[in-house]
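Removed: one protein chain of the complex. Kept in place: all other protein chains.
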Amino acid sequence: MPVETQEEVPEIRERLRRVGITNLRSVAKINWKGQTYTFLPLFEVTIDVPAEKKGIHMSRLVESITDAMSEAVEEEVMKVHTSLEELGKCIIRHLEGKHPHKRAEVWIKTHLIIPRKTPASGKTSYEPYDVEVGVIKNEEGAFKKVLRVKVVGNTACPHAMANNEGKTHIQRAIGELEVKTAFEEEIALEDMIDVVESSFSHPTYTLLKTVDENAVVQGMFANPKFVEDVAREIFANARERFKGKIHVRVISNESIHKHDVIAETWS
Amino acid sequence: MPVETQEEVPEIRERLRRVGITNLRSVAKINWKGQTYTFLPLFEVTIDVPAEKKGIHMSRLVESITDAMSEAVEEEVMKVHTSLEELGKCIIRHLEGKHPHKRAEVWIKTHLIIPRKTPASGKTSYEPYDVEVGVIKNEEGAFKKVLRVKVVGNTACPHAMANNEGKTHIQRAIGELEVKTAFEEEIALEDMIDVVESSFSHPTYTLLKTVDENAVVQGMFANPKFVEDVAREIFANARERFKGKIHVRVISNESIHKHDVIAETWS
Amino acid sequence: MPVETQEEVPEIRERLRRVGITNLRSVAKINWKGQTYTFLPLFEVTIDVPAEKKGIHMSRLVESITDAMSEAVEEEVMKVHTSLEELGKCIIRHLEGKHPHKRAEVWIKTHLIIPRKTPASGKTSYEPYDVEVGVIKNEEGAFKKVLRVKVVGNTACPHAMANNEGKTHIQRAIGELEVKTAFEEEIALEDMIDVVESSFSHPTYTLLKTVDENAVVQGMFANPKFVEDVAREIFANARERFKGKIHVRVISNESIHKHDVIAETWS
Partner (left out) sequence: MPVETQEEVPEIRERLRRVGITNLRSVAKINWKGQTYTFLPLFEVTIDVPAEKKGIHMSRLVESITDAMSEAVEEEVMKVHTSLEELGKCIIRHLEGKHPHKRAEVWIKTHLIIPRKTPASGKTSYEPYDVEVGVIKNEEGAFKKVLRVKVVGNTACPHAMANNEGKTHIQRAIGELEVKTAFEEEIALEDMIDVVESSFSHPTYTLLKTVDENAVVQGMFANPKFVEDVAREIFANARERFKGKIHVRVISNESIHKHDVIAETWS
């Protein structure tokens, strides 16, 4: 019989809030509006440990992931989850049968590729976004979720434009939006991405023919924005569209500096 | 006369909490107990923006850094700050004369090299640590600080040891300790590093002769610890020694897995 | 009519070897032995620019990627490539019809998840690996390829073991194997991964029940290895199994040090 050191009483009796596995790369399959998408996300799964237990049984957390999506490596399988947060909740549900705990969290981080139409030629361009979803079951058994998107856009400086007869500095900027809300709230990551992407001086595209490039250039000059403006627009639109606690962070990779500028706020 | 677009009223009237510069690499000199140390830290400096102002004057934040340590590039200079947090506060003090604001933050992130004695041969070994200091002036003008250290150590698994007649898996682990406290609290980063470093199965060293290596190996086997044990020990010791809000995070780069395990808690 | 600045003669007449797009995240689908796998790789596509042309038409490189896998975003599609290098070659073939060039390169970097059996309980464990494939068409039109795998394993130090009555330090180690070879050489990334994974003190697993953990611990102690031993074994096995130029690099995240150790060699 193996010794279960985890079940011993620890020297220092202190409850720990988050113990588990992190930086675990695996496969996930999500069925979104009838289409199946495959991801290779990073997972983090944690539970609390009571003061009187030395440790947790880590392998049961891994099994909960595997059980929730065991068949997902092969493409034929049809039974898939309808969102990353449904997958996260499913992992917690599996965990309930395997390991006692009061609090549980699952975090799933991946890329999302969304087809767009380019602004002038109307060609299809596949745009990449970084997304992260957290599902948190608290001590009362209630489920909350945290949704995060990270979108690449740009800023054209209005101050330099006003002082240089229409010329200005332009640069890549990255907008991040986080919504913490009840698990039941229906919020699509795609809608959060739209809120961020529409708040820049102009959206960016992977594919741009010359006519499209011209449209983006003209659009950026027609819509000069500070990093502060981008943050305010994301914040205002997110608050209007999404119920929950909202956090916005915009970083602009200034083309005239070696450092970045930042604007951040939260509700 | 240049246009000051920053002073205009923005379309969306919303106060922003943190606007400024980030990822700015520069030089800092600190006089610690009579010795002068030079760092090449990353700086972040932010202030709040009221609802009725479109933006901030970013260059004044850069000038506040430069003014606070203008002469610091050359080594001869004698006027230096006594800690990273004193430098941070000094940057905010310079900022007060340059840019109106209610809230200001300075974050300074660097490496710290500390000489140690190796466990058996007593040779000097220079150990690197990652540290970060935040100084926050709130709306009432009160100063708080956030101190963070990140220390590399190791864990020897007690569960595997109990089940394998003394054999076990061992791995590198990283312990992080954060203390949020009043600015006046005297807490040395070196003491925080000691709390973390003494909580592993054994401290690590840059230089280890064979006798030292043996001492570390014997020490790790004499002191098996879960990542949970390390987190609890850091937390208990930090709470006893440092006044303030404490956050502990330990990551173990498991040698038997491709992923990491994590234990985290906070007061 | 748009101006084609790219076609102008540059001030400095100098041929450039590699010009193109990089860090482009997109979707790829590969049919490997009858199963379809979906990836979200990073792409780099470059061509040479002759001395008398100012620049290249970047959008045509993006279109070559899109054309090669246009339908790949939706899972239903059946027409897929049989390997990452076939996809790379297909991108170059599309490029030939779009943009004059003498030399072309495509680099595709992704994660690969492979199911394994755990050493004692025989459970299925999904193991993640980093892979990169480069396809290079040279000035004569000949195709070469570069295959790279990165595998996480471990080392148990034989020197410490000999000096501490069987006790030793153990740590995570990362082995990298690169093979540069003719495009036609049939070399599976999975086989390269096997060569690396079998060269450590022991392979690692995402899922390990107690009996499996015991097997890994016993295996590591039965098979102590320097980082040098791991590099030599990878090199010798790779040379025997794979025709081409071989490069091996092993990094061990020492548990007794804060730094890493490295062993590297090439043919």
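Just so it is clear, A, B and C label the chains in written order, and each chain counts residues from 1 on its own.
Methods note: a contact is a pair of C-beta atoms (placed from the backbone, for glycine too) under 8 Å apart; a residue touches a chain by one contact, two chains touch by 3 or more.
The structure presented is a predicted model; accordingly, all values stated were derived computationally and were not measured.
Only one residue from B:66, B:82, B:138 or B:267 touches the chain missing from this view: B:66. In the complete complex, the residue from C:181, C:198, C:218 or C:265 that touches the missing chain is C:265. Against the chain not displayed here, chain C makes contact via residues 2-6, 10-12, 14-25, 44, 46, 49, 54-56, 58, 158-159, 162-163, 226-229, 231-233, 235-236, 251, 257-266. Panel shows chain A; residues 127-128, 152, 154, 159-160, 163-164, 166-172, 202, 204-206, 208, 210, 213-214, 216-218, 220-221, 253-259 of it touch the chain omitted from the view. Seen across the whole complex, the unshown chain contacts chain B at 2, 24-27, 35-40, 59, 62-63, 66, 70, 73-75, 110-111, 113, 115, 124-126, 128, 206-211, 213-214.
Here is the rule we go by: only the chains that are shown with their structure count from here on.
After Cα superposition, the angle needed to carry chain B onto chain C is 180 degrees, rounded to a multiple of 5. In the contact between chain A and chain B, the residue numbers used by both copies make up over half of all numbers at that interface.
Centre-to-centre, using mean CA coordinates, chain B is 35 Å away from chain C. Among the residues of chain A, those touching two or more other chains are numbered 2, 24-25.
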